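In this view, the complex is presented without one of its protein chains, the others remaining in place.
A and B are the chain letters, set down in written order, and residue numbers restart from 1 in every chain.
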Amino acid sequence: MTAERGDILKVTDLRTYFPVRSSGLIPRVIGQVKAVDGVSLHIGPGETLGLVGESGSGKTTVARSILLLAHPTSGTIELDGQDITRLAPSALVPVRRKAQMIFQDPYNALNPRHTVGTIISAPFKIQNVVPPGGVKAAVAELMERVGLNPEHYNRYPNEFSGGQRQRIGIARAIALRPKLIVCDEPVSALDVSIQAQIVNLLRDLQQEFGISYLFVAHDLAVVRQISHRVAVMYLGKIMESAPRKTIYTAPLHPYTHSLLSAVPIPDPSLQKRRSRIMLEGDLPSPINPPSGCVFRTRCYQAQERCSREVPPLSELEDGHFVACHFPVARPPVQTTVPAAADGLTGALRVG
Amino acid sequence: MTSPARAVEPPLLSVKNLSVAFPTEDGLVQAVDDVSFSVEKGKTLAIVGESGSGKSVTAQAIMGLIDRKAARMTGEIWLDGQELIGLPADEMQALRGSQVAMIFQDPMSSLHPFYRVGAQITEAIFAHRSVGAKAARAEALEMLQRVGIPAAERRIDDYPHQLSGGMRQRVMIAMALINKPALLIADEPTTALDVTVQAQILGLIGSLQSEFQITVIMITHDLGIVADVADDVAVMYGGRIVEVAPTSVLYHQPEMPYTLGLLSSVPRMDRDVSMRLEPIPGNPPSPIRLPPGCVFAPRCKYVDRVPGGACASARPELLHAAPDHLVRCHLPSEERQQIAQDLLRVLAGGAA
Partner (left out) sequence: MVAYTIRRLLLMVALLFALTAAVFFLFNMLPGDPARLTCGKACSPSVIEANRHRLGYDQPILTQYGQFLGGIFFGRTFSSDSPQPIVCNAPCLGYSYSRHQQVLTMILNAAPVTFWLAVGAFVVWISISILLGIFAALNHGRWPDRLVMGISLVGYSLPSFFIGLLLIFFVILKFNWLPFPAYVSPFVNPVGFLKTMILPWIVLAFLNTAFYMRLTRNQVLETFHEDYVRTARAKGLPERTIVVKHALRAGLTPLVTAAGMDLAALLGGAVITESIFSLPGLGSLAVNSVLQSDLPLITGITLFSSTLIIFANLVVDLLYAFLDPRVTIA
């Protein structure tokens, strides 16, 4: 992928493999789970890259690798111009100041024995930063900013609802004004009415502080709501990446078409007019991925060549990268939502 | 739904004034509060709600899975002319798994980890019919093939952990349908699954439904799934049903402010992303301290439009807005419709 100058995050050919051991008398490493297999991506200042994929696609491992919570096997990760891939754990403290993470499960990501105040002020302590006006005032301000009542400073996480806990996690993440926040399924554990609150909050914080997000999620509708660009992963590889509008209205990869067609639209009449590309079966084992294109075993486009050659991720249009030998502009059935509004189209239907 | 004009034959399932409460140390948890609905034979009713709305407890009450010693349960549940709440335990047990079956959210934890999937299915056969071991196995195998398990003759002897998530849910479906029940309750059946697998499972349930003439209650939080599969929808909030309508009516002419809130807070692929999502402010109520009036009042934008603060003090009834459309709201119907249409117009594309 072409990277522009001033990218906050630039990941080049990232591979994160996990060893598989044999069950013989003397266990040997007999294979590798290629959780992430040659992923390149970049995120500019104030930009959100949505990373979508199903379970087993490796999207979470990408997120964890970028913050070095998983150990990259090869490739480079550059954060704000600095190569952090091989940094020693002791050298990571200043890195954490620039990049933070928000986790899926707001119940497990907070220490139940610490008060909210302690949790949110932890980054200041770890980084030895004294904000102007003192830590306590800064924490109160952060709580206010993310929509928590600062008077609840001394409460414990279990006294908060799921959405409020995610707000606590967000307050902790933005405490040091990081340049990048990696969000790993930040709303998928939350109720529908709460999801929207958190998505809006993340959008507002981005506008206010210019934070870049890597937004990892399986929910295509949520990703669409927050991302500027979207990358679609399958079995450790990026299948397609493009600006949001392109991904949702003019995708070229058969897998993206299938994914989009599988998302039910909350509108019965619209839903009845759509037809689906039904993908057969499940994700193949990442220990023994298919030869050639990893998606070919479930692909309606697959031909003989797909099993021989790995399709490279090539730029077919400006900023639109596709890893497919036979990209499809028009799938066998209509997959994108008719006239999917992307800030352009007018009223579709009323009542 | 409840309109006599449409019901030629009596509905297969009819729930009347169902309430379920659990006494706890912190107080009485009113999980389900005066819930009434009915489903006609062969139809799909979706019960939509967020966590704590009472949708799963309602389902468990129909299945007779509520521990009678731990809960206070009142009301009536009529299944095919038989009342279930007053039924002795052994008769309810005979109906469970034969007349009414259920599949659950997490197929991994819902299957017993120590037994082979074939044995778990045949166990359901033996519980209700006297069939030989060989015949039962053949029947289980046929059902596994029917639900789309590849190489079923091999998979029948697998343990649950050897199957993928989608396969496990197919096994659960096979197990639920093996005795040809009249009613299938699916409690968030695809929430733990990937979106492409979700499409497979929903498609499977739909095709089996028409093949076996099954009535389905689909419990979900996902409005997309509702739009996909349901004939009618009941929206639950704080243990109560707040709106019931045929699916297209609910999406295009909703009236209850909570339903409106749900519809406008869900990110949709067919909507303008430059517009902010319109979340429902605040958090769902605690089932121990439900608001005295309308349960949704503390989060409702329109309480000021009702004179005398009725929303906070008086409990609204579930009333007809149209013959097949019930709404629990103090606002006058015309005003609700006006609010809804204004909102939908904005959502459909601000410019228009």
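As a working rule, a contact is a pair of C-beta atoms (placed from the backbone, for glycine too) under 8 Å apart; a residue touches a chain by one contact, two chains touch by 3 or more.
Since the model is a prediction, treat every value here as computed from it, not as a measurement.
Undergrad: Of the residues B:F37, B:F104, B:Y251 or B:F296, I need the one that contacts the missing chain.
TA: Of the listed residues, the one touching the omitted chain is B:F104.
Undergrad: From the list B:M63, B:V229, B:L260 or B:V306, pick the residue that touches the absent chain.
TA: Answer from the full complex: B:M63 touches the omitted chain.
Undergrad: State which residues belonging to chain B touch the missing partner chain.
TA: 63, 65, 93-98, 101-102, 104, 106, 109-114, 123-124, 127-128, 159, 161, 172, 175-176
To be clear about the criterion, only the chains that are shown with their structure count from here on.
Undergrad: Could you tell me the distance, in whole angstrom, between the mean C-alpha positions of chain A and chain B?
TA: Centre-to-centre distance between chain A and chain B: 31 Å.
Undergrad: Chain A touches which residues of chain B in the complex?
TA: 50-51, 150, 164-167, 194-200, 202-203, 221-228, 230, 247-248, 251-253, 261-263, 265-274, 276-281, 283-284, 341, 344-345, 348-349, 351-352
Undergrad: Which positions of chain A touch chain B when the two form their complex?
TA: Going through chain A, the ones touching chain B are 54-55, 161, 163-164, 191-197, 199-200, 203, 218-222, 224-225, 244, 248, 258-271, 276, 278-279, 281-283, 337-338, 340-343, 345-351.
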